[in-house]
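A protein chain is absent from this complex, but the other protein chains hold their places.
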Amino acid sequence: MHSNEVATLVKKHVDDIRIVDDRCLFATSDKQRLENILRALRVQKVTHISAITGVDTGNVVEVIYHFDCQPAELNLKIPLPKDDLKIPTITEIFPGAIMYERDLMEMLGVKVEGHPDPRRLFLPDDWPEGEYPLRKEWREKSK
Amino acid sequence: MTFVVPIGPQHPALKEPEFFRFEVRGEEIVDVDIHLGYAHRGIEEAFSRRNYKHNIYLSERICGICNVVHSTTYCQAVEQLAGVEPPERAKYIRAIIMELERIHSHLLWLGIAAHQIGFNTLFMLAWRDREYVMDLREMISGGRVHSATNTIGGVRRDVKIEHVPTFLRGLEKLEQSTNYYINLFKSDRTILARCTNLGVLSKEDAIKFCTVGPTARASGLKTDIRRDDPYGAYDALSFDVAIERDGDVWAKGMVRLREILESIQIVRQALKEMPGGPIRIRVGLQIPPNETIERTEAPRGELLYYIRSNGTEIPERVRVRTPTYGNFASMKSMFVGGTIAEIPIVIWGIDPCFACNDRVTLVDSRTGKTRIASFDELRRWRK
Amino acid sequence: MPRILSQVLKNLLRKPATVKYPYVRVKPPKGYRGAPVIDKEKCIRCWLCIRACPDRAISVNKETKKPSIWHGRCTFCGECAEVCPTRAITMTEDFELATYDIQRARSE
Partner (left out) sequence: MMEVVNFVINSLIFPGLLFASLVGLLYVGIDRKVTGHMQHRIGPPIWQEYLDMGKLLSKEDITPGPAQSLVFNTVPLIALGAIVAVMLFLPITSAQPALTSVADLIVIIYMLNIPAICIMLGGYSSGSPFGASGAGRYVVQLLSYEFVFILAIIAVVARVGSLSLGTVVGYQVQQGWLVLDWRLLPAAIAALIAAQGKLLRVPFDIPEAESEIVHGALTEYSGPKLAIWRLAYDIETIVVAGLLAALFFGGPTAYVIGGTQIPGVVDFLVKTLAIVLFTTTLRNIMARLRIDQALKFYWSFAALLAIISLVLVLAVP
C-alpha cells in the first residue's frame, strides 16, 4: 500500500495524518483506538512491524509504532501522559513486537499491559526500580 | 527432566559477549532464553548529546562490520530532516561502498560459519578472499573497516578514475571465488550434512516474528528494502533479490552467497553508470523541528533510524533498530527441537551482531553497585 | 570433497597469500588514514580542529599553545585534516601506534 491508501485505511481512527511522501506517513492516535488500527492493518495483510520507538517530550511520552505496509511506512504515534504510562500490548496481533515492547518498558517506563514476558531486556537485573534511562529526568540527574 | 546449558557470555561459538540459556532434555533443546546487554554502550542516549556532524562517527561505531550502512542511513535521515538532496554522484559512491561492505560481511559470515562446522580450510579461504574487498575499501575510503566516507550532504572522498581498473580486477577475482563457494556449498557432502534441515524457520514464523534480511529471505520471504523502499542510487540500479525456500542454515548461507554475486553486479553497474559532478553539498546544521524515519538494507537486514530534531545542532532523539534485534524474536522457533551440537551454527545462521544490538541504554556510574566498580576500574586503567 | 581437495593441493604449490608481517610489510594505499600529525609551523591557532573532532581528542598544549592529538581517543576519521585551513594537520600512513604508555600516544 502506498501512503494515500494507508491514509484512507486508518483515517477514521486517527486524529491527524501527515503524508511526507509516497512511502512515508505519520499519524497520531490514542490508545483506545489503537486496536482498531491494528486490526484494520492486519486485514490489509500488514504483518511487519519495524520497530517501536519511545520519545520523552517532557510531560508526554510518545510511543511510535513503525509499520511496514509494503512499501509505505506508517508511523503511528500514541502520546501517553506521564501520570498514566500504560498501553495495551500489541503482541497478540503482531508477535514480532515482543522485544521492542520489552525495550520500551525498561527504557522509558511505559507499562505494556498484558505483555507475555515483561522482564528486563538490556539492563542488568539489579538495575533499580523506577529508573528509566531514556527519560528526560534521568538525563538531568546523570549530568 | 531438563537441565540448563549456558552459552556465553564468553564462549568460543560467540564472537561477542552475549548470554544464551538453553534448556535441554538429553540432547534436545526445549527452550531458549536470550539475555542481552553485555555490550551496552548507551549509544542512543549519546546521540542526543552530540551535534549532527559528530554523530556520523558515533553511528559508524555502532557496528564495525556494517559501519557504512549505519552512517549512510543516519546521513540520509539528517538530509531528509534538513530538506536537502545529496548530489547524484555521492549516491552512487555510497551505493558502491555499501555493496562492498555487504560482500565483506557475507564473506566474513561464510568464514565463521565454516569455522563453526569445523571446516577450517573454507574459513581461511573465505577470509583470504575477503581481504580483496578490504583492499578495495581501503583504496577508496582510506580505512580498512571504518570508511568515514559519509557526511551530511554527500561523501567526503571521490572514486578516482585510476581506481576503476583495480576495482574491476578485484571484482573479477571475487566473482570467481564466490562461484566456487556456491558450487562447494551445493556439492560438499560434509557441509550438506552439517547445514541442511537444522535451525529451520518456516515462512509463517518468519512473517509472524517480523524477521528481516537474509534470515527472512532464506525462508522464502521476498523482502529487501533496496527493492521495496529504494533509497539513494538503488532506484536506478537493477538487481535480483536472492531467495531460498528451505529456511535452514544452508538456505541462509546460500542466500548470502548469491547476494555477493548480486552485489558484485551492482558495483560494476554503479561504476559504469556513475554520473560526474560534485560529491557533496554544504548543509547548515541548525535543523528545524521535524521528525523522520529512514530504512536501509544492511548486510543483515532492515536497518531503521528514527530521528527527531528540535531546532538546535543536537538531535532530540535518535532511535536505531538494528537487523539482529529484529531477528532475535524468531530465535526460539529456530532452536526448539534441535540438538546442542547445532547451537553454534544455528546462532551464526542469523549472522548475529551483538554490538549492533546492545546500544540502547546509558551506563551510569552512580546507579547500581556492580557498575561502580567496573566503571571505576575502566577509568583507572585508562589513566 | 573433490572440489576442495583440488583447491587444497593447488594451494600447496602456490605462494601463500599471507606475509610474515613484522618482517614483510605491506604498504597502505595512497590516502590511507593513519596517525594524524600536526605541523606546528603552519598552525594558526584557529581551533577549528578542536570543534570538528567528534571524539574530543584534540586539546591545546599548555606550553606550546598549539593543538595536540591524543591517539587514545582519536578514531582517525580525518575531519581535522579536512577542516584545517592551512593544511597543518595531515593523515600519515603510520598505523603502528601500539604503546605501553597511553598518555604519551600523542601527535604534538
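When the chains are written out, they are named A, B and C in that same order, and each has its own residue count from 1.
The rule we apply is simple: contacts are C-beta pairs under 8 Å (C-beta built on N, C-alpha and C of every residue); 3 or more make two chains touch, one makes a residue touch a chain.
The shown structure was predicted, so the numbers you read here are calculated from the model rather than taken from an experiment.
K.L.:
For the chain that is not shown, enumerate the shown chains it touches in the whole assembly.
P.N.:
Counted over the whole complex, the chain not pictured touches B, C.
K.L.:
Of the listed residues B:121, B:187 or B:312, which contacts the missing chain in the full complex?
P.N.:
Touches the omitted chain: B:121.
K.L.:
At which residues does chain C meet the chain that is not included here?
P.N.:
These residues touch the chain not displayed: 1, 4-5, 8-9, 11-12, 14, 16-20.
K.L.:
Spell out the interface residues on chain B facing the chain that's missing from view.
P.N.:
So the residues of chain B touching the missing chain come out as 5-6, 11-13, 114-122, 124-125, 128, 188, 190-191, 193-194, 339-344.
As a working rule, only the chains that are shown with their structure count from here on.
K.L.:
Chain adjacency by touch: line, ring, star, complete or other shape?
P.N.:
Line.
K.L.:
Would you kindly tell me how far, in whole Å, the mean C-alpha position of chain C lies from that of chain A?
P.N.:
Here the centre of chain C sits 43 Å away from the centre of chain A.
K.L.:
How many angstrom lie between the centres of chain A and chain B, each centre taken as the mean Cα position?
P.N.:
24
K.L.:
Quick check: in the complex, which residue numbers of chain B touch chain C?
P.N.:
Contacts found on chain B: 50, 53-58, 61, 121-122, 125, 128, 131, 135, 138-139, 142-143, 146, 148, 156-157, 180, 183-184, 187-190, 382-383.
K.L.:
Can you list the residues on chain B that touch chain A in the complex?
P.N.:
Touching chain A from chain B are residues 36-37, 40, 42, 44-45, 207-211, 223, 228-229, 291-293, 295, 302, 304, 306, 308, 316-317, 319, 321, 325-326, 328-330, 358, 360-362, 364, 366-371.
K.L.:
Per the contact definition, I'd like the list of chain C residues that touch chain B in the complex.
P.N.:
Chain C reaches chain B through residues 1, 3-4, 7-8, 17, 28-29, 31-33, 52, 54-55, 72, 75-79, 82, 91, 102-103.
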